[in-house]
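Take a look at the structure set out below.
Heads up, one of the protein chains got dropped from this complex, but the rest are sitting where they should.
Letters A, B and C name the chains as they come in the text, with residue numbers starting at 1 for each one.
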Amino acid sequence: MTEKLLQVNNISVVYSDVVQVLKGVSLSVERNRIVSLLGSNGAGKTTTLKAISGLLKPENGKVTDGSITFIDTDIANAAPEDITRKGIIQVLEGRQPFKYLTVEENLRVGTAALREKPGPEKLAMIYDYFPALVKRRKSLAGYCSGGELQMMVIGRALMAQPALLLLDEPSLGLAPLVVKEIFGIIKRINEEQGTTIILVEQNARMALRIAHFGYVMENGKIVMEGKAEDLQENPDIREFYLGTKADGERKSYDNVKAYKRRKRWL
Amino acid sequence: MKAFRADPELFRSRREQGDRADLSVDGLTLRFGGVVAVNDVTLRVRTGEFLSVIGPNGAGKTSLLNCITGYYRPQEGSISFNGRNVTHMHTHELVREGIGRTFQNIELFPGMSVLSNLLLARHIHYRYGFLPAALFFPSARREEVRHRRIVEELIDFLEMQSIRHRLVGSLPYGLRKRVELGRALALEPKLLILDEPFAGMNLEEKEDMVRFLRELHGEWKRTIVLVEHDMSIVMSLSERIAVLNFGEKLAEGTPGEIQDDPEVTRAYLGPSEEG
Amino acid sequence: MEFFLQLLINGISIGFLYGLAALGFVMIFKSSSVLNFAHGELVAIGAFLFLTLVTSAKIPVLLAFPLTLAGTFALGFLIERVFLRPLIGESLIFVIMLTLGLASMFKGIMLFVWGGNLYMFPDFLPSWLSFRGAGIYVPPVYVLSTAVGLVFLVLFGFFFKYSSQGIYMRSVADNQPAALSLGVNVRRVFALSWAIAALVAAMSGIVLGIINGINVHDLTSIGMKVFPVVILGGLESIGGAILGGLIIGLLETFTGGYLSPSLRDVIPYAVLVVILLVRPYGLFGLVEIERV
Partner (left out) sequence: MARLQFHPCGNYRESYGEELRIFETDYGRAALLAGLVLLFAVVPFISSAYFLYVINLAGIAVIGAVGLNILIGFTGQISLGHGAFIGVGAYGAAILATSLHLPLFLAVPLAGCVTAAVGMIFGIPSVRLKGLYLAIATLAGQFIIEYVLIQWEGLTKGTMGIVLPQATLFGLPISGDRGFFYLIFALAVFMTWTAKNLFRTRSGRAFMAIRDNDRAAEGMGIPVFPYKLLAFGISSFYAGVAGALWAYYTMSITPEPFNLDLSIEYIAMVIIGGLGSITGSVFGALFISGLNEILRSLFDLLTNLPLLQGMELNPAALRQFVFGLAIVLFILFEPKGLAEVWRVVRSNFRLWPFSY
């Protein structure tokens, strides 16, 4: 039950041989868990995901130090085709649909990494998770709304039968109701399919609610880690990520002052 | 509150026109290949007001903004700004009328520095002609310096001093959003339209942005239209909220009224819960 | 009337040939959004390879044909490997300029080897392929070009619409990072599309060679002719490529037949500009989906 699926060991990532983005990041993910990765913009969350999925390479990035062990092989700097074949699929930030393909064709591309193409029951399963997609199956993805697209790209990734699903900001730019729906589905996928998930989110409140474990990143380093329940109780997390005051009351933007309180770990 | 370091008059290139920004949208309808994106929407924005537009994804919020800013041509209805019918104006003409905006998916010039991005937004405020520029007459040089000074003021205001020479493409998401706000401000718009400026930001960045917007509205008396999904921000900043659903206006009112509207709760907010 | 009919038939056959040449071009564009300026050179290389195999190496035609196709397939593969692969992820303009450079290089090599002379294939098409009647005569090669054009149209159409590999190709052209994230083998897609494109180009080169004879300048200029063809049809459309080919083929033959031969080469471009002004994405091209 507590078997390690992924072990990221002290990795450093450098872009174009000059810009160092990650400075010794370690994290471990147990099977069947949702692990949430929190942190400010530019902290290196997306880079961490890309280091795992191998998508650094097309952007001139490289893991220069440390190792990434998936089950029992080191996948640091491996080609993205090989990593996806091992069962790690990343859902990119900003959705990235194939605009000129229909929704169903988009889903079909999801099977690219599989040697044996699944039958129609797989598609049916996706439509079961995302009923909103059924009536859009024949329309071009470019004409779908943000919520539909987010469902489509998660569905597309599910088609690949991932062992480890990397989700980058699935709630970006979505309406509150849709965000709730999507997080509900992510939780269901984790419970019903047993898919292990790493979730990068700005919406810490939602993320910690469905996650089992959490990491906090700042400036290319992990600065805090713990069980999701513990993180939710941590006063710093509450102040800077959840927006709750020490007494449990929700902080309001009405009181935003002209000065900033600094984080104590910086 | 932090005010302009230098003479605020520097910023008012078009003082004679004043800050009047009355927008009225009447019976606006926009269709895209069979889909009705905006359906008979009527909306008013008064000078000095802070109006938020909320609604589910695909409800037509961005389409509405795109009609107001001239990117889309509505099939029916009219838009007028300060009493002038602007329904069929091009985007660049609307910018001259005083409507400036930011974009949902960030539309900066990634290969240019923050400074160049902001200077570009000064385009309509330049007065020198083509020939003096090509020969770089002293008049052109003086104007370049004048605009540079204005842009530096904005950089100060948005606390971007340390990144002014960085390429925009290399900046993290949250900062890019800030640059985009700066660029919209450099246009000196009377009406500032912001399309999801908080998306993808963490709490801290959101607080910074709220600070800027509050000062823009409170001190600079800008008229602002905001599209945003983060309800706590919307409720805290707006004076009035309009709700769109399936291209139609579902409700309109003060934050208090909207929060208690059962229809809005059902279509958009979902049952409230504490966490 | 007979003159008209003859022109019509000629136009259609030439049109199918242009369409065929354009198919390879569309293939590359559909998978990688690259406008291949070296396509005319690929057409010429195919024709010259076939010529060499048939005349110098004295290999029988039935064997030389598949050998040529295999050779150009390999060549396309190689071009992608050596020249285009290092540019994956670079700005598109560089890739396009690279094909311009390649075109110049290939043309130089061919001129070096074969000069500007005109060569002829030995006659090998069976006469039963021809058609005579109603006062018109359709030579076998025209029948051949029409048939080959139709076959490839159907083949390509099904390939892109339904086969997994075809959908992967479209996905790569659409959004390369997303395709990579799902495990689509982008490099294989590119290599394959270049290989197939070179093969199809060679096929049209051989048929063109039978009609007009083989000359470096004439054959490479087909590379320029595919532009109005594919643009008319819309850069991404298989059916559009064939239809564009037909339109250009007919326009050319009729201009040549009724107006003046010197106008032949200009009219397609003039028509092209007019059509593009009315329909900026060609007759069947995908309208760019822009969301602000």
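Going forward, a contact is a pair of C-beta atoms (placed from the backbone, for glycine too) under 8 Å apart; a residue touches a chain by one contact, two chains touch by 3 or more.
A quick note: this is a predicted structure, and the numbers were derived from the prediction, not measured.
Of the chains on view, those touched by the hidden chain across the whole complex are B, C.
For the chain left out of this panel, the touching residue among B:Arg183, B:His217 or B:Lys249 is B:Arg183. Only one of C:Leu7, C:Ile231, C:Leu246 or C:Leu283 touches the chain withheld from this view, namely C:Ile231.
Across B:Asp26, B:Glu144 or B:Asp208, the single residue that touches the chain missing here is B:Glu144.
Contact with the undisplayed chain is limited, among B:Phe81, B:Phe103, B:Phe157 or B:Tyr268, to B:Phe103. Take chain B: the residues that touch the chain left off the picture are 69-71, 90-93, 95-96, 100-101, 103, 107-112, 116, 119-121, 123-124, 126, 128, 130, 133-136, 140-141, 144-145, 148-149, 152, 183, 187. Summarising the interface, chain C meets the missing chain with residues 35, 83, 86-87, 90, 92-94, 96-98, 100-112, 115-116, 224, 227-228, 231, 235, 262-263, 265-266, 269-270, 272-273, 276-277, 280-282, 288, 290, 292.
Convention: only the chains that are shown with their structure count from here on.
In terms of Cα centroid distance from the overall Cα mean, chain A ranks first. Comparing the centres of all chains, each the average of its CA atoms, the largest separation from chain B belongs to C. With centres defined as mean CA coordinates, chain B is found 30 Å away from chain A. One finds 44 Å separating the Cα centroids of chain A and chain C. Spacing of chain B relative to chain C, judged by their CA centroids, is 48 angstrom. Contact of a single residue of chain C with at least two other chains is seen at positions 291.
For chain A, residues that reach two or more other chains under the stated contact definition are 143. On chain C, the positions that touch chain A within their shared complex are 88-89, 164, 167-168, 170-171, 174-186, 236, 286, 289, 291.
In the complex of the two chains, the chain A residues touching chain B come out as 19, 38-42, 94, 143-148, 169, 172-180, 202, 204-205, 209, 240-243, 250, 252-254, 256-258, 260.
Listing the residues of chain B that touch chain A in their complex gives 1-2, 32-33, 35, 54-59, 104-105, 170-175, 196, 199-208, 210-211, 214, 229, 231-233, 236-237, 267-270, 274-275.
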